[in-house]
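A single protein chain has been omitted from the complex, and every remaining protein chain is retained in its original position.
Right after this comes chain A.
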Amino acid sequence: MERTTIRRRLTWQVGTVTDVRRETATARTLVVDVPDWPGHLAGQHLDVRLTAPDGYRASRSYSVASAWPGDTIELTVEQVPEGEVSPYLVDVLQVGDPLEIRGPVGGWFVWKPEQEGPVQLIGGGSGIVPLRAMLRAHAAAASTTPVRLLYSVRRPASVIYVQDLKELAASDDVDVRLVYTREAPAGEPRVGRIDADVIERLAFKPADEPTTYVCGPTPFVEAVADLLVAAGHDPARVRTERFGPTGGP
């Protein structure tokens, strides 16, 4: 497995929320200005810490949705039912508020523009977030590496980054395909999960030697990673990240 050495002490920094964007009924993107941000790789995550007036604290990890350099820090947060931190980030936090951040963290689920070979991204639901950072990094670097995104969503209204994905899909080097599991838009007859047939038709072939990044809820990631291995992809080239109410890096 590839090794990336990032060993330095991470300290909490106070950022300021400069913009918020509603993505779906349950997800919101926060744009955060952090004065001394050391930069991050596409796919890395960071920790957010909230502090109540009596000093009580709660922290969670979130993938960074933006590329560096080229973007500000963006976090897209999906509200977890019964969650403690995500409802605050999705519904309460306002432009101008401070937000404590520590990171970046994680050296495995990352894409670097100088990396060899095509890139296959496969996201389920809010698992699109670190993949979007990779797409942004690809665009920022004007990379000609072929990239394919397979994005599994329940219905059209669940798509995060609608506008961004439309723009990215216009690039010759990026192929964006949506898979609808519950309800498809008009003109898109297929409704169903990513299966062996979808992988066969829309993903890079094992012979293309892609590096594949799979992110989403655990059952999604397990199913897709198993399909890839069954289709002949080298498990060592399949990198996974599991999201969910209790997921993190």
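We adopt the following convention: a contact is a pair of C-beta atoms (placed from the backbone, for glycine too) under 8 Å apart; a residue touches a chain by one contact, two chains touch by 3 or more; residues count from 1.
Throughout what follows, contacts and distances are computed from a predicted model.
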Chain excluded from display, named as in UniProt, from "ABC transporter ATP-binding protein", "Fe-S cluster assembly protein SufB", "Branched-chain amino acid transport system permease protein" or "Sulfite oxidase-like oxidoreductase": "Sulfite oxidase-like oxidoreductase"
Residue of A:68, A:109 or A:161 touching the missing chain in the full complex: A:109
Among A:28, A:132, A:148 or A:239, the residue in touch with the chain that has been omitted: A:239
Options A:39, A:70 or A:98, residue touching the unrepresented chain: A:98
Residues from chain A at the interface with the omitted partner, ascending: 1, 3-10, 12, 14, 50-53, 55-61, 84, 88, 92-94, 97-100, 105-109, 218, 222, 225-226, 228-229, 235-236, 238-240, 242, 244-249
